[in-house]
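The complex appears here minus one protein chain, its other protein chains still in place.
Moving on, here comes chain A:
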Amino acid sequence: MTMQPASTEIASRTAAIIQELKGLEGPLLPILHEIQEEFGHVPQAALPVIADGLNLSRAEVHGVVTFYHDFRARPAGRHVLKLCQAEACQSMGSDAVAAKIKQLLGIGFHETTRDGSVTLEPVYCLGLCACSPSAMLDGEVIGRLDDEKIDEILAEVRS
């Protein structure tokens, strides 16, 4: 696991991101995306800095961060595996695929394996609905999941 940055460091790096993006119209989402890119999650220590930088209340910033599924309160595992659970994938057996992967990894959705190797998440549509069931591993798209592809995915996240 990487070391967690100290809160003073979070504050200074957050301030730099705000400085860079606050000229945009409606800068909060771009700033939050950039912070998550920088730290792997949106640390609590960043929130008062954002509130201060954009002249918002901390409650407003907290409200926005917690509204969106993408923003993480804590870092994810080294890999993030998203399994599509929407209707098109359901019609091609995504339930069974998810059940198998959960069992092999020993975790459920929104959980990270104990060794920190992978976080498993549901996603509602990757736009690969003619290639169902589909998944996304660290931003790479995978379609027509079958046992062979599941094995490849698991080999990659465990390596």
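As a convention for this text, contacts are C-beta pairs under 8 Å (C-beta built on N, C-alpha and C of every residue); 3 or more make two chains touch, one makes a residue touch a chain; residues count from 1.
Following the convention adopted for this analysis, contacts and distances are computed from a predicted model.
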item: Identity of the absent chain, which is to be given by its UniProt protein name, from "Nitrate/nitrite transport system permease protein", "4Fe-4S dicluster domain-containing protein", "NADH-quinone oxidoreductase subunit NuoF" or "ABC transporter substrate-binding protein"; value: "NADH-quinone oxidoreductase subunit NuoF"
item: Of A:Pro30, A:Pro48, A:Pro75 or A:Gly116, the one touching the omitted chain in the full complex; value: A:Pro30
item: Absent-chain interface as seen on chain A, which is shown; value: 24-30, 32-33, 54, 63-64, 67-71, 86-92, 123-132, 134, 136, 139-144
